[in-house]
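Every protein chain of the complex appears in place save one, which is left out.
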């Protein structure tokens, strides 16, 4: 880790300079708004993704802590790998805009992290971060600059890419020993509440995520409104389907924590298109339905039949809704909802994102599978205590008597 | 729920379009600032209200989860019902400004939700959402357009209205069975900390709430400063009174979680008026006092003598401070602190808000009382497990042995 950071700093020393131009060339407004949106996206990356994964009863330290580690390294790496494509006098000019894109690139890693959550070591995850962001930068360059496809909210290049990259890694790292589940692979009451902190912050700031790189003015306003309405409709369908499929019409926290966000993912590609409030809500409604059904029926099948153990169900929150977003983008562009859009290029962008994800993820998985990265054994999965100094259990901290007894008890067991 | 959302989407298909005009007519600045304030208000609605209600030991899923459900539906419904009053070529033009107002309209529902928290079903609450927001839109139109009264921070049309609407509903849904309390109607250590997340986010962003619809420039600045100072003074008086009235001068979390916010409610109506920093602080000071005293002495009386069981004590946080805000507005306008203000119209606005709240709430309560909305029986009140798949208790998740004993144990009981 120290070596990694030192190399990174040296690369910055060689390549990175401030972007003097930007703050002059572009109006202050834009600069200011970017700074605002940058903070909103930042909250999604660090609080949103970090706490969303704290639902596991014994993996909260790793969820928030490793999320912070990967994001902090990923944004530096993203600045470099994305900057390479836009060198200016051989320099990477760092601006708020580039920082937002760096935050975006880390999102792909945090999505993939969800698929392998609890089953990988920090070192394995740092390797994944380096490779996934590097490959992301290639695909992003291809999609945005070569294909000139529209993906303002990144349904394809972030969500679909991040999800299928993670699922490919998970497939390669398949653990037969977890076929019948793991006692720590579940939540407790308060861990589900911590996860809701992540859910709600992701939900609230998604309009900023989908509009952050949109052209200021009406286009950006459209992206905000479409995302807002898609998310709102998605919440209703997620709740409805959850209560329909669950025992006695009860709601399942897993669905609420995740499927309520699918609308933000699915509306991403066409967030800045003239699809109308109605179109945005329709996309959100469908996203909430397929996401919830995915958690209920598809995830178990993927695990048992395809050997894809998807801890957080990223396939349901980012994978399918991401593809839905890509398809919606193709349709919207074909219907002329975006000036200068090209449906074929949209389709190519989706295919490219999925291709880079699956191939890149498989290769990355194979590298992560090498035996010297400290991958945890099955029995230590989903458990902070293998990587963290974990304090004693809560109930041991009441009256010292019960405490003493109880721990003796533990000792004996 | 699916039907409800489908109807809503159809209504949007028929009525809603983007507001092209706005982003051109008004300067980008205003547009940008609105977007910023919109996010702050958004945080108050979804994190603030949602987590403030997680103080109940066994009702956290419902507090955050149903808060999300009601807000997500309410903002769609609010866009429609408020839009009806401002149709443009028979269309509702959706803008950031309209979205902020829609968020505001949902606030009334979330306030009322606090009064009936733990004692109503999601279906009952969705019905309340539809009716309360519809009636809110009528009263808001009356107050803002017909009476042309000042209520920039909505002490009257949101806080007083939402509180007394909810209290009227609670009165109609009175449960004699809960006369002597309920074992789950209380907090645990960590649930009180989750609630503080809500308190602090509400506290911090209240200046944005009270200034969101103020005229940009000095007026808006005034609204921010007045709210900020009122809240600061309110914290001091809430702490002081709490330690004065509690046993051994201890502080009561219920007071700190709620009464510290009363200053934001009470300064709402005259937030943008020239009342001076001193005036704002005085309002906050008084609000903190009456709110804390209300929790300590009035809430028990309302429950035992009037049959009004106010779970979160919204009467103390939103009701009385809302009226105080309305009265302060009348005085401030009478003293000429607002150009073009009319004290009589301010008084009429307060009366109108209270009238619509009490009558509307009573009618809504009667509809909610119909026997086929799945209202929970007394013994299941304040308990997530009736609507949610709830994970096992925390201490059952240590070593399976103790777990086994404990559950057997439970079974025997």
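Here the chain labels run A and B in written order, and each chain numbers its own residues starting at 1.
Throughout what follows, a residue touches a chain if its C-beta (ideal position, glycine included) is under 8 Å from a C-beta of that chain, and two chains touch if they have at least 3 such contacts.
Just so we're clear, the structure is a prediction, and the values are computed from it rather than from any experiment.
Participant: Which residue, B:136, B:201 or B:356, contacts the hidden chain when the whole complex is considered?
Facilitator: B:201
Participant: Among A:96, A:200 or A:259, single out the residue that touches the unshown chain.
Facilitator: Residue touching the chain left out of view: A:96.
Participant: Using the touch rule from the top, list residues of subunit A that touch the missing partner.
Facilitator: These residues of subunit A touch the chain that is not shown: 1-2, 4-6, 8-9, 12-13, 16-20, 22-24, 28-29, 31-32, 35-36, 39, 42-43, 46-47, 50-51, 54, 60-61, 64-65, 68-69, 72-73, 75-76, 94-96, 99, 122, 190, 194, 197, 386-395, 397-398, 400-402, 405-406, 408-409.
Participant: If you put the missing chain back, which residues of subunit B would it touch?
Facilitator: 29, 32-33, 36, 40, 57-58, 183, 186-190, 192-193, 196-197, 199-201, 203-205, 208, 216-218, 221-222, 224-225, 228-229, 231-233, 235-237, 239-241, 243, 246-247, 250-253, 256, 260, 274, 276-278, 281-282, 285, 393-395, 402, 405-406, 409-410, 412-413
Following the convention adopted for this analysis, only the chains that are shown with their structure count from here on.
Participant: Go ahead and note the Å separation of the Cα centroids belonging to subunit A and subunit B.
Facilitator: Measuring from centre to centre gives 32 Å for this pair.
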